[in-house]
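Remarks on the structure that follows.
Just one protein chain is left out here, and the rest sit where they should.
Every chain is named by a letter (A and B) in the order it is written, and numbering of its residues begins at 1.
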Amino acid sequence: MPEQVTHTGEYVPYFLHKGKYPGALSWLLATDHKRIGLLYMVCIATFFSTAVVIGVIMRINMLPGHAILTPQQYNAAFTLHGIIMVFLVVIPAVPTIFGNFFLPILIGGRDMIFPRLNLFTWYLFVFGAVLAMVSVFFGGGAVDTGWTFYVPFSLKTTVNVPLAVFAVFILGMSSILTGINIVTTVHQLRAPGMGFFKMPLSVWGFYATAWVQILATPIIGITMLLVVMERLFGIGVFDPSKGGDPLLYQHLFWIYSHPAVYIMILPAMGVISDIFPVFSRKNIYGYKMIAFSSLAIASVGSLVWGHHMYVSGQSDTAGIIFSFLTFLVAVPSAIKVFNWLATMYKGSIQVEPPFLYALSFIFLFSIGGLTGLFLGALSPNVQLHNTYFVVGHFHYVIFGGMGFGLAAAIHYWFPKMTGKMYNKPTSVVAWLIVFVGFNIFYFPMFILGWEGMPRRYCDYLPQFTTLHQVASIGSFIMVAGLVLVAINLARGLVAGAKAEANPWGGATLEWTLPSPPGHEDFEEIPVITRGPYEFDKKETGV
Amino acid sequence: MNDREDAHAGGRVGIWLFISTEIILFGGLFLLYSMYRLKNPVDFHAGSLELNRVLGTLNTVILITCSLTVALGIAALERGRPKQSAWFVAATIACAFGFLIVKAFEWTAKFHHGLYPNAPVLLSLPKGENLFFGLYYMMTGLHGIHVLVGIGVLSVMLVRVLRGTITPGNPIYLVNSGLYWHLVDMIWIFLFPLFYLIT
Partner (left out) sequence: MDAHATREMPNAGPQGPGMRSYVLVWGALILLTATTVAVAGFNFQKIAIIVCLGIAAIKSTLVLFFFMHLRYERRLIIKLLMPIAIATLAIFIGLTFSDVITR
């Protein structure tokens, strides 16, 4: 029986706890949700850094006179950048790091309901990543199809498509099992008194996301398997010469990959919904609307995939239907933005790093979301499809949205996870550098795309030179900011000041535990009598 | 909430969620099937005529029967009869093998006639028929893999019933394995008319 936790500090933090297995095995065979969250974090940080480096190389390549990559290498670079970012970073990050670490605590439970399954998902994740890496170096080399693997090119190109798409299949399995774990945990392990409408909104975010993981991911699974079968056996389902329809590949691919972007954003939005009340010292405005909007985004967002295919040969009728549905899905996101702003209104604002990231999240995600409406409308799409406008749009929503949301989560929960506090002034400076660099980097892309610069091209007409230079410089500034963020957090980890249990004054359950928590989260499962953002009713402890 | 009820209900929710994912997985193939059948009704009919309706029906009966035996196996265990339960589970595994043998027989017969993916004979047929057979192999193949996995899972359960680690008081792993097995049966219930009974 491990030491009991007390607030006087007489306990063993979870990362030092001595369990059944010694040394490294205590991590590799961990079933503690907190340790599994850290396992994911280490991997995802590595993959993110790799993909950032690839991105920097791409941006150097796009500077005039600096073509350091051959066209084939450039194709491989943006493909790998996309595969790593989409499947190894953005889709898993918030659910597997913070969902794993905090979901059980936020609902007052002891762990995820299937701890060994949880560990298995991490192994699948690592296995998928290894397969993807191997595919770069063997069997024909790095895939050059873009992360979207469109047929017919993916069936004909001589690089190692089968291994890469099989890696995606494995990663999909990991995601599905995580989703099953999350839904079941939320249904079964909430503490007494925690009804669905007393859960923190971050839990709603994880919950809605998990449903998308369960219902949409199998489609990418079967699609990737079909690509493998096509390449190995020539079945013909996507090959026109055998009766197949390449557009059906795009349908199947986007049936998952569009909901996938909601897998990316919903958890981040959930964390943001937790953060604003704390730093406004005010209850969230419109709790139920935010909760339902998460479900609405998850469901309506699964109906819009055809907006990726307006100009691919899809019928106009279908285009009209998909465009209409695409405009609909903007509504629940707008509801969230409104409610966050209303939460801050007349609140007592504490300007801290998590709050700054959350605020910039709203700004950047709104730009991304609004530019999505340009793309979702049928006529502008003809001009903008496959241009840099798209690249700007998705970087604003994914990086500006999910990325800044992830950074907000890191800076919010860092003291709880590590027991240390990072240097706040430095983190504000780093945030500013990232924010400014981000906009210099990605905003010109809207103009570039509008003026006709195609995406995934390693070269361009002279009239695009200036904006590409601006963008590349912006990327260097942004990356410098990211490096500063990382250094600051590392320094905080090693030499930071000791953090108290509740440095931000939050009212959700994780702040009732010591920083960092012990192996067992709660000495006693709490009985919930109040909502997650009630600051005036808050007693000391639970 | 009762702690033990908790643990069992959790496992059940989990396996049902997993079953939903399998339905969606096959659903992607059903999507392709629907589109291609819509576009190639005559060719799909021609393809269906090549399949052996008797063997297809036999396989359907086999799977329905082993769904029965696994359900009886769980019921026997719940009534405190582990030996009888073990017999029923063993019967299920035997039926499953039977299914795979019939399937293997069907497939090899088709291969002999040159009706396999990318075969010259198949490619000389109308395109819709090529699609029919492509989907046939893909869907019955994926289903067959699930049968194989089911055999593995049920074999492990059989050992546990015999060893006494699955008991009337703790039947959850057998129950969940049964649920998986019924899913495998249900998928075939749809595959059968879609491939063998096209008029």
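Quick note on the criterion: a residue touches a chain if its C-beta (ideal position, glycine included) is under 8 Å from a C-beta of that chain, and two chains touch if they have at least 3 such contacts.
Computed from a predicted model, the values in this text were never measured in an experiment.
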Omitted-chain contact residue, chosen from B:114, B:152 or B:168: B:168
Where the unshown chain meets chain A, residue by residue: 110-116, 183, 187, 189, 215, 219, 245, 247-248, 251, 255, 302-303, 305-306, 313-318, 321-322
Residues of chain B (touch criterion as defined above) contacting the omitted chain: 4, 6-13, 16-17, 19-20, 23-24, 27-28, 30-31, 34-35, 38-39, 53, 57, 60-61, 64-65, 67-68, 71-72, 75-76, 78-80, 167-173, 178-179, 182, 185-186, 189-190, 192-194, 196-199
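The working rule: only the chains that are shown with their structure count from here on.
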Mean-CA-position distance for chain B and chain A (Å): 36
Chain A-touching residues of chain B, taken from the complex the two chains share: 6, 9-10, 13-14, 17-18, 20-22, 24-29, 31-32, 35-36, 40, 117-118, 123, 126-128, 130-131, 134-135, 137-138, 142
Complex contact set, residues of chain A against chain B: 113-114, 117, 176, 179-181, 183-184, 187-189, 214-219, 221-223, 225-226, 229, 233-237, 242-245, 248, 251-252, 255
